[in-house]
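Our next item is subunit A:
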Amino acid sequence: MLFSAFSLLSAGLFVALDAVDVAFTEAAVGAGISTILALATLALTGARQEAGTHHKVAPLIVVIITGSVLIYASIDIPPVGDSQAPSHLHVAPRYLNQSMKEVGIPNVVTSVLASYRGYDTLGEVTVILTAGIGVLALLGGRRRKKERTKSGDKEE
Partner candidate 1 sequence: MEHHHILRTITKLLIPIILLFALYVQFHGDFGPGGGFQAGVIFGSGIILYGIVFGLDKAMAVIPPSVLRVLAALGVLLYGGVGLTGIFLGGQFLDYSVLAAEPTKGQHLGILLIELGVGTTVAAIMILLFFAFAGFNREERG
Partner candidate 2 sequence: MVQWLVDLLSWAALLGGALFLVGSGIGLLRFPDFYTRLHAAGLADTLGTALTLLGLGLQAGFTQPSVKLAMILIFIWLTSPTSTHALAKSALHSGLKPSSTPSSGGKSS
């Protein structure tokens, strides 16, 4: 529930950071599909409000170490919004300046996504297909499962 609000909030942040396409997707996926699937799972598992997170020390230490390493790393990252950051000077300008001429599409995100790095997108579609196949294999065919439990019992 609050997770959906979190998605909306993060999508708002993406808009503020000028990543409209990302915001678009995050809104549709995070607040829409993920929420619906999470709810369906909760409905099937019947675990609505269970005992909260147990406080454990070991994970906390790991988290603190990871966080500190990231903050350490962030010191040398160019600050947000710096137009002279190396990441804006190497590959990206070509996309922004040549996209109109080479691909002919004003939305640079689409032109990079579909053309310059189109192969990544093919991978992305494949990932979705993988998830689809996986969920079908796991949740399709109800009858089969019972047989399996039986044979599983015998094995042990």
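Per the selection procedure, all candidates are chains of the complex that A comes from, given by their letters.
Methods note: a residue touches a chain if its C-beta (ideal position, glycine included) is under 8 Å from a C-beta of that chain, and two chains touch if they have at least 3 such contacts; residues count from 1.
Treat the numbers as computed from the prediction; the structure is a model and nothing was measured.
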Note to self: Which option touches subunit A in the complex, given 1 or 2? Just the number is fine.
What the structure shows: 1
Notebook entry, point to check: For subunit A, which residues are in contact with candidate 1 within the complex?
Noted result: 20-21, 23-25, 28-29, 32-33, 36-37, 40-41, 44, 101-107, 109-111, 113-115, 118-119, 121-122, 124-126, 128-129, 131-132, 135-136, 138-140, 142
